[in-house]
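A protein chain is absent from this complex, but the other protein chains hold their places.
The letters A and B name the chains in turn, as written, and every chain counts its residues from 1.
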Amino acid sequence: MAKVDADQYVDIMRFYAHQMSLLDAQDVTGYVGTFTEDGVTHHVHRGEKLEGSAAILAHATKALPHYRTVVVRHWNDHYLVDETEDGEGFTVSYGSLVTLTDGDGRVRFESTFAVTDVLVLVDDGLRVRSRTIVRDRPAER
Amino acid sequence: MAKVDADQYVDIMRFYAHQMSLLDAQDVTGYVGTFTEDGVTHHVHRGEKLEGSAAILAHATKALPHYRTVVVRHWNDHYLVDETEDGEGFTVSYGSLVTLTDGDGRVRFESTFAVTDVLVLVDDGLRVRSRTIVRDRPAER
Partner (left out) sequence: MAKVDADQYVDIMRFYAHQMSLLDAQDVTGYVGTFTEDGVTHHVHRGEKLEGSAAILAHATKALPHYRTVVVRHWNDHYLVDETEDGEGFTVSYGSLVTLTDGDGRVRFESTFAVTDVLVLVDDGLRVRSRTIVRDRPAER
């Protein structure tokens, strides 16, 4: 896989800053707009695959009431970026730590995750074509 | 608002690495030196506005004894950067998770925050002209 250059890498960092800001602001319409129309999210650890941005939006909208009493934030690190083999996009892998802050300012943690995305370039920027999320599980319990 | 280029974005990342290192080292003089003379910090959630670097320094110095028994660290993510409308600086928004580590190595969390800064370019680099800090609050308690 070809290595991306510094400009592309920074563009990708900024894409995530933007997308995660939308997600953490619970702006589900804005968030889903960062996926392609045929975008897919796959929560491997709960065997849930959502195909197409309409399905992602419906699912996210339904989940919103569960998050009325907390602020959710995603803290990502160690983005590994490679061009996809067809040269039309990027594969990006990273770790994600999810915090839930309640009305008293207390912070809880909703596990840690390994995420792998395929990003594609469309007219006006990057979009997620697929997102695969795996909750961290040790080798032994 | 105009988009900044990769070099500017990286410069801004490095500014924060430097500024947060000073803050986390409790080097209040160094930290306050990263603000303009007329710099402002606004802690919205406690209704506290400090105007001018002398006021910021006095406040930070007074707070130091509270932090003798912990190491404070700020973990920031998802920097959104835009040029200001006058083209003289940058508006930067990000999330911040604050940890307090005690003498036994135990880590506590001092809530999560949304921060919005206005940075300006002066002779020898970037400075904060204003910093607005809002503690995360869910829609409902």
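We take it that a residue touches a chain if its C-beta (ideal position, glycine included) is under 8 Å from a C-beta of that chain, and two chains touch if they have at least 3 such contacts.
Only a predicted model underlies this, so the values are computations on that prediction, with no experimental measurement involved.
The omitted chain makes contact with chain A at the following residues, 6, 9-10, 75, 77-81, 93-95, 97, 109-112, 135-141. Listed here are the chain B residues that touch the chain not shown: 6-7, 10-11, 13-14, 16-18, 20-21, 24, 67-71, 73-76, 99, 101-103, 105-107.
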